[in-house]
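With one protein chain held back, the other chains of the complex are shown just where they sit.
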Amino acid sequence: MSILSLKNVTKNFGGLTAVNNVSFDVEEGEILGLIGPNGSGKTTIFNLINHFFPVSSGDIIFKGNNITHKKTHEIAMLGIGRTFQVVKPLKRLSVADNIMAAAFSRESTFEGAKRVTREVLEFTHLDHVAHQKAGGLPIAGRKRLEIAKALATRPTLLLLDETAAGLNPAELDEAIDIIRAIRSDLGITIIIVEHIMKVIMNISDRIHAIAYGTTITEGSPAEVAANPTVIEAYLGSDYH
Amino acid sequence: MHNDKFISKSEIGIFIFALVLPFIFDFSPYIQGLLIFVMLWVVLGTSWNLLAGYTGQVSFGHAAFFGIGAYAAGVPFFLFKVSPWWGLLFGGITAVILGYLLGIVVFRLRGPYFALGTLAAAEILRIAFGQEEWLTNGHNGILYITTWVSKYPYYFIILAIAAGTILTVKVVMRRREGYYFLSIREDEDAASAIGINASKYKNISMGLSSFWAGMAGAFYFIYMGFIDPETVFALHNISIISILVGIIGGVGTIWGPAIGAIIMVLLQETFRSAFFGFAPQWVSGMHAFVFGLLVIFVILYLPGGVVGDWDLIKKKLHLKRKSEMKK
Partner (left out) sequence: MEMFLQSLISGLLVGGLYAIIGLGMSLIMGVLKIINLAHGQLMMVAMYVSWSAWNYLGIDPYLSVVLSVPFTFYLAKFLSKYLLNPLIEKDSILPENQVLMTVGIGMVLVELARFLFTSDYRSVQTSYTGQAWDLGGVSISIPLLIAFIVSLLLTAGLFYLLMKTDLGRSIRATAQDRLAASLMGVSAEKITVLTYGIGSALIAAAGTFFLPIFYLYPDVGPEFTAKAFVITILGGLGSTVGAITGGIVLALAETFGATYLSSGYRDAYGLVIFLLVLVFLPGGLKSLTKV
């Protein structure tokens, strides 16, 4: 059964159509890759799913509920967590307190939130920097903190927005391991937006490709990588 | 934030000291009055700090809550001769109701627009309370013969209110609400993405903040025996003072506003009395000028306030002492 369905979702900003009639389903337990060139509307799709912007038309169904018009915090409470491409740590709080704030979404007691925080810190390999100020973390740490905050809200679906960008090869491998473990150990369904092909092709079960806000193809990583329209969208038509 | 003890020994010490202070020294009524004003400003600054410093909603209209609290004690007395002491019950609650109604309007605004919105709301109330004479006796104000001549009973009441305000902040900041306030302050979008209902928690913060500001207002009427709209809804003497106390002491720190209040009352009285008579008389009009300079200095060099940047201050002093020792 699909956990999330986008049905003919369109978003206009003034005269510009950022997302045009996009539909896809995400199956429970899978990792769906969302790819497309810069400005093709990937982050906008995430912003529509968790309702940072209202959709212009279309519907978003999560676990059988229509969440199209739900508020951002309600969507988070229904079980959709997300990270931000431009990381948004609570700068002046410690790493642990960042996660605490998120953990309180499911835990009403201080002790409960603290327990969740400890688990998440360990899972995301952030325990050694738990008491540092989040604003002072290097980029790899801040990217992982994004994931940690999202995990602390106990999501069933996680939207990862470029969590691997700007990482060195060693950090990249660590990030891939963590993302895989999120699915295998925690059983969380994932939609991932990523520019680094090594990551997205390795991790995803299926890939949905868009360009200029419109779907161009969907399929297994191998199929999508071989699709001429995808190659053209990425590299320009002169490439052939 | 969650590792330190909830209430430290030194905090208990400070409270006991404040409690027994009047028994140790034989203060003149003038000093007694100053102590009461320090506490009043502690309440205002701490309540402002909860909304602005911890939740990031910089109110420029805290006089609205102070004023409505004062009139919650004053209006029933003026109309029906109800004892103003009931104000200690009504003052806070009335302010919370006002805060909720105001929130409907001003929480649609962010950043500086929120600041302007609260400022405008407080000013509208000031003008309205001056005009509606049937309710408030207008600019003539409401007069009441205070219950006690001695200032000491009032000192203990406002000390209790101040302790209540600080304790509220301490308790809240250890709970879910506190974490949510900070998240909203740091990044409202990121906060809502982790499931925080920002408008609900902004209202909670506003409610707690306005409650204590309203209590301070009610106390003010009981203690002074006189209120008029220009005094209790004053932009400069209430709204701006609440902000200055917070900034100078330290935004987003528990004890910052308390320290800020002490510094500012001391400074004000030092100047008002022209350095206790040692300086020429013209100095006495300069206290507001000095406040202005102090704010400019603090924003430029101690953006965390005296408490928030205490480590920085210590380091500077330490370095200075070191270089003096070398000489």
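By written order: A and B. Residues from 1 in each chain.
The criterion applied here is as follows: a contact is a pair of C-beta atoms (placed from the backbone, for glycine too) under 8 Å apart; a residue touches a chain by one contact, two chains touch by 3 or more.
What you are looking at is a predicted structure, and each value in this text was computed from that prediction instead of being measured.
Across the entire complex, the residue among B:P22, B:G56 or B:G141 in touch with the chain not shown is B:G56.
The hidden chain makes contact, of the residues B:A18, B:A63, B:A115 or B:I142, with B:A115. Screening B:G217, B:G260 or B:G304 against the full complex identifies B:G304 as the residue touching the chain left out.
Contact with the undisplayed chain is limited, among B:I127, B:V171 or B:L266, to B:I127. Residues of subunit B in touch with the missing chain: 52-53, 56, 58, 105, 108-109, 111-113, 115-117, 119-121, 123-124, 127-128, 130-131, 185, 235-236, 240, 243, 247, 251-252, 282, 285-286, 288-289, 291-293, 295-296, 299-300, 303-304, 308.
Keep in mind that, in the parts below, only the chains that are shown with their structure count from here on.
Chain centres here are Cα means. That of subunit A falls 43 Å from that of subunit B.
The touching residues of subunit A, when paired with subunit B in their complex, are 50, 52, 71-74, 76-77, 81-82, 84, 88-94, 97, 100-102, 104-105, 108, 110, 113-114, 149-150, 152-153. Those residues of subunit B lying in contact with subunit A across their complex are 1-2, 174-176, 179-180, 182-183, 186-187, 189-198, 252.
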